[in-house]
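Removed: one protein chain of the complex. Kept in place: all other protein chains.
Chains here go by letter, A and B, matching the order in which they are written, and residues are numbered from 1 within each.
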Amino acid sequence: MKIQEFSSLLEKVRESNPLVHNITNVVVTNFTANGLLAIGASPVMAYAHEEAADMAKIAGALVLNMGTLTEKEVKSMLIAGKSANQHGVPVIFDPVGVGATAYRTETAKRILEELDIAIIRGNAAEIANAAGQNSSIKGVDAVEAAGNTSELAESAAKELGAVTVITGKQDIVSDGRSIYAINNGHPLLTKVTGAGCLLTSIIGAFSAVEKDPVKAAVTSLVVYGSAAEIAAEKTGGKGPGTFQIEFLNSLYNLSAADVESYGSFEKMIG
Amino acid sequence: MKIQEFSSLLEKVRESNPLVHNITNVVVTNFTANGLLAIGASPVMAYAHEEAADMAKIAGALVLNMGTLTEKEVKSMLIAGKSANQHGVPVIFDPVGVGATAYRTETAKRILEELDIAIIRGNAAEIANAAGQNSSIKGVDAVEAAGNTSELAESAAKELGAVTVITGKQDIVSDGRSIYAINNGHPLLTKVTGAGCLLTSIIGAFSAVEKDPVKAAVTSLVVYGSAAEIAAEKTGGKGPGTFQIEFLNSLYNLSAADVESYGSFEKMIG
Partner (left out) sequence: MKIQEFSSLLEKVRESNPLVHNITNVVVTNFTANGLLAIGASPVMAYAHEEAADMAKIAGALVLNMGTLTEKEVKSMLIAGKSANQHGVPVIFDPVGVGATAYRTETAKRILEELDIAIIRGNAAEIANAAGQNSSIKGVDAVEAAGNTSELAESAAKELGAVTVITGKQDIVSDGRSIYAINNGHPLLTKVTGAGCLLTSIIGAFSAVEKDPVKAAVTSLVVYGSAAEIAAEKTGGKGPGTFQIEFLNSLYNLSAADVESYGSFEKMIG
């Protein structure tokens, strides 16, 4: 993978405006839609059982996020997910808060068993819990990383049969064989609700234009993290309100030169 | 219609703070409420079947938006809509994404048949699909305008028995007899999710203070588009994050002089 491939995939998203179908939580819908528009994708949210399969079928990617799950929404996710699987549409899964309650743990398990997930993204605690390891979690925020995150990503990818993305101070991507580390991003992202959820949807946007899920994921992390660094520079000491706005600006304005100058990743294994 | 009438209607909204009852999608609730507050209206969202009729009855206008429809919400819309119709409260309808899935097409048809809709607003593809013409649509974004939009607005208004508003590069309003074109607005609006949805709710606010639906719609488009132009000037090259904030500022600060200096419309027919 070369960094020039990332900027060319960004161009591809902006030219083709892929339709990203999100079944996501009620906290982050607006920010997710605005972030997808800013990067150049075309967001749609469609939950009704009557249309979830139809919408997933015509999308470039389907993003499932269980942040504020209800039984009805879980059913929507399964309907949309099966339709996406049948029609070759990649399914990206964000198991928000898995491990925090028994219901979240069971639901994540059900989605991972019944659907073919291309990419799963979470913090270290979420990925550990999703992969059947116990890890402490407080609400929807990770409390502690479960040891070595690159080993966790590798083992979770093998266990779950999905490319695994762990986000934290350093981001890790693994398909169970190769492992990539991405060094972009900024702590202010943790002060904006839904920053992780939007990232998962951005992975959806790149998955719509790049068939290799590892490359789609690494590209997303580099692009997202670079935009965050630029936004943090523009924010100065103003705070998370301003950062949130500058981040949308930055996703919209990010140039190939920015990606190539800010982007920082390395292949660890594979 | 004279442009001075628009600024005087804006003053009327700010003085009377009309209650606008929205049954809208989960992506745009916050932006819609903040936009309505900024223009001077009093927004309320009430979906429960137990109270939808009571709330619609006391509102100045009812706005129905099917962006993230579910069967339960459709029922709320019908309950609220019938109550509004009985009590002379104008009903404004935004058929988001009609044509994208069979469920959306059927739901739009059901709402248009069971309720007396005063004004319908959509992009060209949505209006064409709502009026029973087939038009390509991708998710909830229009792909192409179905030919001449002023003819489409006129024929849709006749077919649907509702004043029809088509938004796009140029905005069109028709009641099936007269046709108005409005030349305000800015492309950055397409980079803010819910910009169309908020416009529909603003049409609700003006409908609460102006009985003539054509005048209420034209006023809304001129006011909204003028505010967008001013916001775009203040945004400079910063991007859609900043634009979204400047747009709320601009709706709040828009003066009679601004409306009169930026407003641009023409009567095409009638």
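Rule of thumb we're sticking to: a residue touches a chain if its C-beta (ideal position, glycine included) is under 8 Å from a C-beta of that chain, and two chains touch if they have at least 3 such contacts.
Every value quoted in this text rests on a predicted model; they were computed, and no experiment measured them.
Note on the undisplayed chain: of the listed residues A:P18, A:P43, A:G67 or A:G263, the one touching it is A:G67. Checked against the full complex, the one of B:V98, B:A131 or B:L248 touching the unshown chain is B:L248. Touch with the hidden chain on the side of chain B covers residues 17, 19, 21, 26, 29-30, 33-34, 37-38, 42-48, 50-51, 54-55, 58-59, 72, 244-250, 252-253.
Within chain A, the residues in touch with the undisplayed chain are 25-31, 67-71, 97, 100-104, 138-141, 190-194, 237-242, 244-245.
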